[in-house]
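Note that this complex is displayed minus one protein chain, with the remaining chains in position.
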Amino acid sequence: MLRFIFRRLLSLLPVLFVVSVVIFSLIHLTPGDPARAILGQNATNEQVAALRESMGLDRPLVEQYLGWVGGVLTGDFGDSYFLRKSVTEAIGDNAVPTIQLAVIAIIVAIVLSVPFGTLAARFRGGRLDRSVMGFTLIGMTVPSFVLALALMVVFGLMLRWLPISGYVNPFEDFAGGIRTLIMPGIALGAITAALITRTTRAAVLDVLNADYIDAARSRGVAEGRLLFSHTLKNASLPVLTIIGLSLGGLVTGAAVTETIFNIPGLGQLLVTSIARRDYPVIQGVILFVTLIYLLTNLLIDLLYGIVDPRVRVGKA
Amino acid sequence: MPTPVTGASGIPRRRRSLRRASAVSAIVASGALVLSGCAASGDGGDAAKDVVNVVTPAQPSTLDPQISTESIMGEITGSIYETLVVTDENLVPQPMLAESFERSDDGLEYTFVLREGVKFHDGSDLTATDVVDSMNRWTRVSIAADGAFDGSEWTEVDDSTVKLTVPTASFLHLLYLSDIGTSYPAIMPSEVIEEFGDEPVQDIVGTGPYTLKEWDADQRIVIEKWDDYQSVDAPSSGRAGAKDAVLNEVVFSFVPDAATRTMGMQSGQYDVTPELPFDGLTQFQEDPNLVLGTYTIGPINLVYSDRAGGPFENVVNRQAVNTALDRDPIMLASVGSEELYDLVHHNMTEPQQAIWDTEVGKAAFNSADTAAAKALLAEGGYAGEPVTLLVTRDYTEAYNAAVVVAEQLKGIGVDVKLEALEWASYFDKYKEGRDEWDLTIIPQGTVTDPTQTVGFLPNRAGYYDTPELHDLLARFRAAPTQDDATLIFDEMQQYIETYRPLTRLGDAHNVYAASKDLELPVFNSHFVWWNASWK
Amino acid sequence: MAPTSPATANTAAPSTTVLAMQPAAGRDSLWRRMLGNTGLMTGLVVIVVIFVVSYVLPPLLQLDPYAVDPANRLAPPSPEHLFGTDNFGRDLFARIVSGASTSLLVGFVVALVSGVLGAIIGIAAVFNSVLDQVLMRICDGLMAIPAILLAVALTAALGPSVTNLVIALTIVYTPGIARLVRSRALAVTSETFVTASTMQGAGMLHLMWRHILPNTLSVLVVQSTFTFAESVITEAAMSFLGAGVPAPQASWGNILYDGKSVLMQAPQMILITSGFLIVTVLALNLIGDGLRDLVDQRSRSLVGKPGVFARMAAVVTPGRFRQEVKR
Partner (left out) sequence: MTGEPTAPLHFEELTLDIDTPQGTVHAVRGVTLELQRGEILAIVGESGSGKTLTARAALGLLPPRTRTGGRVLLGGADVLQAAPDALRAIRGGEAAMIFQEPSTALNPVFPIGWQLEEGLRAHGVSEPAERRRRTVDMLRAVGIPDPERRLGDYPHQFSGGQKQRIVIAMALALRPSVIIADEPTTALDVTVQAEILELLRECRDEFGASIVLITHNMGVVADLADRVAVMYRGELVELAPVDELFRAPREAYTRQLLAAVPRLGGGRDEPDASPASVSSAASAVPVAPAPTPAPSAATAPAVLLDGVDIEYRSGFGTKPVRAVRGVSLEIARGEVVGLVGESGSGKSTIGRAIGGLETVATGRLEVLGVELRGQSRRRLRALRRRIGFVFQDPAASFNSFMTIEDCVIEPMRIHRVAGGRSTHRARATELLDAVELPGSYASRYPFELSGGQRQRVGLARALALDPELVIADEPTSALDVSVQARVLDIFTSLQRELGFAALFISHDLAVVELLADRVGVLQGGELVELGATEQVLHAPEHPYTQQLIAAVPVPDPEVQRLRRRAEDPGHPLLDAEAIA
């Protein structure tokens, strides 16, 4: 088991390498100069050149890349140009809201989607199925920013139930925190909810067609029990997969959602950092998000082993 | 009333993310305006409110008052730092940290006597050394001091007296010393200057009635009432006089998305914003909980690239474009309402009219004569080559103007291609890539004097380096009084008309909004936090 | 259904499920099966209509999406301006119609190019393990980076233009398709008919072209349809972050971007445009789902009564479809 995890962790390295190269080269190819951004618009070209030199931005790209990667390997992601703190600190501060948001979005998604997906599969072709599927199509279709604006107008402005924007850490003020996170959570989780609903439905349908369901039925097991004890465990594999995959989407969506709801998360940090060419932060955040995504999917692979006895990771 | 307006120098207002520059500068009505209204008990009516929530688009990149040109910096540090002199409500310079000051008859020497018993936030006393160090640093690092204070020197006379010597007499000196917009001569402890040198300071230590309590990067800056503040014993007037702070805290929140800010104001989540989206004006006019106001933020300029071989290397083609443009539709699209723009034929803004005015160029201004423009184009040898109009989407007013300008130029047969970039790329190209564009539309801040405008600023597009120009600038800077300077302004404007380095499209106004329950004085483009209170 | 083919006379599959017993599908039934799939046909009709409208209406009605009229900005819908005007006083109807062609073009080209590239990469990966490792690690890396952010970074690096937007989105979506094609191709490679072909001495190219590609085509087409839909949304989201189709060219994304700041004054900008966006993406999703049903053998047996399109077709061409409708 440990060996398996170790091997899997090792296999992440090439992926991270690719990501680091892509990100690094993309950022440095982008026009716009962090030195100029730092110094402001009135700086003379000499000042800018001097700062570039002291930041090491005048060195060859390969050298800069190696320097950065060397730092990363020793746990040093560098310092932000603008935030007056290290990238590690910045990520630490901003990861908390993003993770909370993602967790809430996933909870919203699962709470909505698993029961409805299961019921839709059970009553395939029926009215419930059709309306659930209709809703999922709409959920997949409405862009998250449109949904976010609609939620803000309705719940923030018209009903005034929830604050329009901002962020309160639920660990410091639970009620307040949930109040600030619930709208972004829904806006972010809608697409995931739709996806999981559809996956659940398809997976449950698959299971319902399996022989062992007929076998259990032939033993007189009640339909409701068939549905929720037999199928859910079997169907949880594809659902887990899709949850793992949508985590990437959640962080992506967070860039838009966090900007709209003004939540100090990684997405917003990234967007502002791109705008002001804060290279170390951009690189660090994307690498971090990628790592989280990969680790989540590794975790889900491990969960497979728990859910499905056939997947014995020790021997995989 | 003549209103010498302070603000950023002739540089683009900085907006969006770190470079938001929405100086509340120059109120429409008069020097001072107190926002007030009937208590319409909004939903922010908590008991014993002594906190105000301000929402602005982005945080300043630094709070160093001598270096930063971002007006949000001025908004925040205006009650943290103090200067030797400030203007009262009649825009007359009054002493602040100085007990008194005087100018020598030849205008080459100024003497400032410091006020007794003034302390910094860190508890140390204000000394003449602090002042000299601060002022000398300001002379070096501030863009505002650039030019006008060349060759000047600050010296310590005794423990409580400092002296400024200048090479030539100029009306500009006191103007800039009492300016509290951006990169202003704030006084800070010598230790801080020693530590940071000419780099932006990170220890925000001043002498003002508020101290920096918290800076949560990209989220909020909180300033807090400083209980040990030693107020001037004089009635409060403008920025001068007594500062008896009432509000305990002012929280500046940074919300990048305009729609979110707007809704936040509407829902009462925030109390004040120095900047609503332009179209917010009509929308909020009916809102019973808010008081609105507008102020000039500065011109939107069309600047010509001087790239060799480009169509606008030839001044005739530049004049053709200037002749063709119909500014009203452009500005209407730009700011969305007739109430939110002025058309001014010279390089300064309308509120500055009393000081900076000229008849030069007035007659031919905004002719919108397409026939004449086409003729000029023919004369200039423009043969339909493609023209790139560079603009950034991060400033809607500039971008909106550009869309209409492009349409109008197509109308006279110019093959315009709009290139809209995000700010960082745009600015890089604007400064460094002048051979990659032909026209650009850039929003700029109000300036204190004409030398800060496009055409007179070196290292920018539109700066045609000739002896004639050098001579003109030197003479202007040496004008001992405002009247002398005003005379030379005619010549400067004639220079613009002849060389046409830019076409001014119009001056945009910003809309600010505040809760009706808030007593919030605004003076000379800035909220006066120490006189603000909840009703 | 076509008259029972001789094949059904002694259908003898190893399984005794119902599927084995049902009459085998006739070859010419694809079109009819499409007609029977109401969702698919609805989607197709919607997309075709939007496509045609976006290319035919502007020249026909002389719609100019660029004509500004600032004095008349943010006007509500009226007979003159069907959907009102935008913040430049441009006719919103013209903008949306012309934006449709941009958005659909972007989506279509991205779907097409990433589909082709994905197929090439996915299939090539199956045949060479070294290539497989290299390509898949690159795909993993690109997929691990959040899509919108990667697209935003790419367009920032490449500079704003529709072409670059298409390139960026293609880079974002190709890895996913490549991965999918690869896994499908892997499954196909282990199918007996591939072994059969190998045993006959078939070479790599023959296997790829004749066996693997046709059998991955179904997933490829389905996934490309979804990529089409995704691209349309992503373009909008990118415009929302200020990195989509460069203005003043109209795209749904940048109409939404403009509309956001005048949400309260001219809600129709957001409402109508998102309406179109949603309908389009919905239609594309319906097409994708429909195609999936069409290629998925399992779901064939479970389709219910003939849908509205099959009935319509039966009315138009009674002879061909009689049997189907009789039931």
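Letters A, B and C name the chains as they come in the text, with residue numbers starting at 1 for each one.
Everything below uses one rule, namely that contacts are C-beta pairs under 8 Å (C-beta built on N, C-alpha and C of every residue); 3 or more make two chains touch, one makes a residue touch a chain.
Since this is a predicted model, take the numbers as computed values, not measurements.
Touched by the hidden chain within the whole complex are the displayed chains A, C. Residues 210-212, 214-223, 225, 230, 233-234, 307-310 are the ones on chain A that touch the missing chain.
Of the residues in chain C, those that touch the hidden partner chain are 1, 5, 7, 9-18, 20-27, 33, 36, 191-193, 195-203, 206, 210-211, 214-215, 300-304, 306, 323, 327.
Operating definition for what follows: only the chains that are shown with their structure count from here on.
Relative to the centroid of all protein Cα atoms, the closest per-chain Cα centroid is that of A. Two chain pairs, A-B and B-C, are weighed by contacting C-beta pairs, with A-B ahead. In this assembly, the C-alpha centroid of chain A lies 41 Å from the C-alpha centroid of chain B. As a whole-number value, the distance joining the C-alpha centres of chain B and chain C reads 50 Å.
In chain C, the residues that touch at least two other chains are 156, 159, 260, 263. Contacts with at least two other chains are made by residues 30-32, 149, 153, 259, 271 of chain A.
Every residue of chain C that touches chain A in the complex is listed here, in rising order: 137-138, 140-150, 152-154, 156-157, 159, 229, 233, 236-237, 240-241, 256, 260, 263, 270, 274, 277-278, 281-282, 285-286, 298, 302, 304. On the chain C side of its complex with chain B, the touching residues are 66-71, 73-74, 87-89, 156, 159-160, 242-243, 246-248, 260-265.
Chain contact summary for the complex, chain A toward chain C: residues 14-19, 22-23, 26-27, 29-32, 124-125, 137-138, 140-146, 149, 153, 209, 248-249, 251-253, 255-256, 259, 270-271, 274, 282, 286, 289-290, 293-294.
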